[in-house]
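One chain of protein is taken out of this complex; the other chains stay put.
To keep things simple, chains are lettered A and B as they appear, and every chain counts its residues starting from 1.
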Amino acid sequence: MTMKHILAATVSVVAIAIAGTVALAAGQYGPGASDKEIKIGNTIPYSGPASAYGAIGKGDAAYFAMINDHGGVNGRKINFISRDDGYSPPKTVEQVRKLVEEDNVLALFNTLGTPPNTAIQGYLNDNKVPQLFVSTGADKWNDPKNHPWTMGYNPSYRVEARIYGRYILKNIPDAKIAVLYQNDDFGKDYLAGLKDALGDKADKMIVMTKSYETTDPTVDSQVVALQGSGANVMITAATPKWAAQSIRKVGELGWKPTHFVTNVSVSVGTVLTPAGLDKSVGLITSAYVKDPTDAQWKDSKDFQDWTAWMKKYYPDGNLADANIAYAYGASATMVQVLKQCGDNLTRDNVMKQAANLKNFAVPMVLPGITISTGPDDYAPFKQMQLAKFDGHNWKVFGDLISGGNGS
Amino acid sequence: MHQLLQQIASGLATGAIYSSLALALVMIYRATELVNFAQGDMAMASTYLAWTLMNAGLPFWAAFVITLVSSFVAGVIIERVIIRPVQNAPVLAAVIVFIGLQLIIYAVTGWIFSYEVRDFASPFPDKPILGALINTRDLGVIGVTLVMLILLYVFFRYTPTGLAMRAAAQNPVSARLSGIRVGRMLAIGWGLAAAIGATAGIMVAPVLFLDPNMMLGVLIYAFAAALLGGITNPLGAVVGGLIVGVAENLIGTYLIASQLKLTVALALIFLVLVFKPNGLFGTMTVRRV
Partner (left out) sequence: MTERATTMPPAIAEIRIAGLSETTWRRIGIVALIAFGIALPFLVSKYQSFQFTLAMIYAVALLGLNILTGYNGQISLGHGAFFAVGAYTAAILMHRFGVPFWATLPAAAVICFILGVLFGLPALRLEGLYLALVTLALALAVPQILKYFEGWTGGQQGINLIKPKPPEWTGIDKDRWLYYLVFIVMLIMFRLAANLLRGRTGRALIAIRDHPISASAMGIDTARYKTLAFGTSALFTGIAGAMSAIVIGYVSPEGFGPFLSISFLVGSAVGGIATIGGPLVGGLFVQFIPNFANDISDAAPWAIYGACMLICMYTVPEGAIGYLGPRLGRLLRRFASSSS
């Protein structure tokens, strides 16, 4: 090697090093990120029958507003753009394209619903835009191999159902199980998870399943039929209104099964109170978010922070709405990812940091439950804890359970 | 056997819910010969008014009466301001205006009260009776529906206003010639329908729980009930509602998977309409050429 070559090599190395430092100082930016701000996109139903979930989008926005008031993330303000898709997948596609192509967001966050997210998953992965912490409990979001740009958030419904199944096998060996489920992916994932856990006993133990549609005014008829099956265990995989009806009807019929209710519908304020607290005694669920109406959290630090935040940033919001507690935690997770990104705000790095969460303690989540992710693990929440309703509060019992595959 | 009885009882309870809203549809049809798509959400909005009043500390019956009166007034105003301009426009324009009205009421109520599910206190005691066959609260709904039916029957049959309203709807021109104030009849018709709807809403809210979507599913079944019984006939609407409620339960329990309950119920009604276009109890109307 001649002197000339060495010199050239040295120069180029130095040049690269300098370039590197300069880039680091100024920050590396993907679309939607700059020294001043980070653009994050979101779709959620603010109109139409699924509007109750709109509170999640408003909660996300309120959380980011608080972060911005405290100086933002590493000095950058979060510009959160949330658009209405009315829970209609074609509309979601349109709105997400607008967010990506016109608004130039860095990443999509907390987009809501299984069908809407399915509709945009291909587009976002083709265009390498992070689709982070989607707001659905379907099982399919943890698939880094085929969809490296999509990451789930909620513990999956299927895992939750497996937890119930295992509990039943262990504690109620002579169980005859009746299931009420919403006729969509949400409901069907419960059936699938239950069957996973029960294995070859499933056919014998599950004595009857009944579904309902969201156009059904009541589920009374279904509950009556399920009682008629002679079951001693009831599983209600229903959204709040129908879950409340189911709990009430079970009580009115004088039927006393061991009753499991999906953690989607366990809010003391919006489900159990309408159903009747006396009829709710003994319900079992597996929780991960703190129910804001549950008095036992009154003195915990994160609950007090939450209440103060609600008063200041989301005064219209309902303090009893568990959806907002959920949004609070999800947004905190997003902020954590952005913090970890430092000055490297490219889409690649956002995804890399999202897959690099280590025992992050999410606010408004049960004590002891943390989230971790990795390049091969896109399922942030894996732990839950069983809880029983005592007429006033949910009382957690047993250990933290992780509901991995198999039984 | 017990299962069958239980399904029929629960079907009657749900059917009474359909009947009560169907009565409001019949009312408006008798007054205007139109079908009001916004009826369900008008009832829902009235129920929120009652809920607000009760939350403010008013006793149930006071809130009930205030809501009824306000709903009547609101119905009259809606007719005067929103419906009047399209009264003589083609049916399609009326349909569009009804749908627009429905969207506005739905969205504004959701915006004010949020989309959460609320508890609504029933005026009736909440106790299972007859071996848990039926609940006293459900009996209350059935009872109130029957009372409304009788009142409507008497109104159309024996009161001068009721008779004038029928005349105004069926033949506005000759009604006007014989001294009936057609415009006022239409407004009263809307007011009464709104009040009936409010009663229906207040009765069913304890059963279904109150949220802006409360009447979404009910409305379509109420349409079915009214069509089945004959949309001009209050008795038909009530019987139609009970039939739909019971049939829906029996079909879902014994015949097919409950996923297609709605579809099958609708197909049956479709058939009834094809073979008996005026419904089971409707009277033949002579069409003008």
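FYI, contacts are C-beta pairs under 8 Å (C-beta built on N, C-alpha and C of every residue); 3 or more make two chains touch, one makes a residue touch a chain.
A quick note: this is a predicted structure, and the numbers were derived from the prediction, not measured.
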Which displayed chains the unshown chain touches
A, B
Who touches the missing chain here, A:Gly71, A:Gly122 or A:Gly199?
A:Gly122
Identified contact with the non-displayed chain, of A:Gly86, A:Pro257 or A:Pro380:
A:Gly86
One chain is left out of this view; which of B:Gln6, B:Ser71 or B:Gln102 touches it in the full complex?
B:Gln102
Interface residues of chain B toward the undisplayed chain are 34-35, 82, 85-86, 89-93, 95-97, 99-104, 106-108, 110-111, 220, 223-224, 227, 257, 259-260, 262-263, 266, 269-270, 273-274, 277, 289
Those residues of chain A which, in the complete complex, touch the missing chain:
46-48, 82-84, 86-91, 93-94, 97-98, 101-102, 113-116, 118-119, 122-123, 183-185, 188, 213, 215
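Rule of thumb we're sticking to: only the chains that are shown with their structure count from here on.
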Distance between the CA centroids of chain A and chain B (whole Å) is 39
Name, in rising order, each residue of chain B that touches chain A in their complex.
2-3, 6-7, 10-11, 13-14, 17, 107, 110, 114-119, 128, 132, 135, 207-209, 211-213, 216-218, 220-221, 248-249, 252-253, 257-259, 261-262
Which residues of chain A touch chain B in their complex?
47, 49, 51-52, 54-55, 183, 210-218, 220-222, 224-225, 228, 240-241, 244-245, 252-254, 270-271, 273-274, 316, 318, 320-321
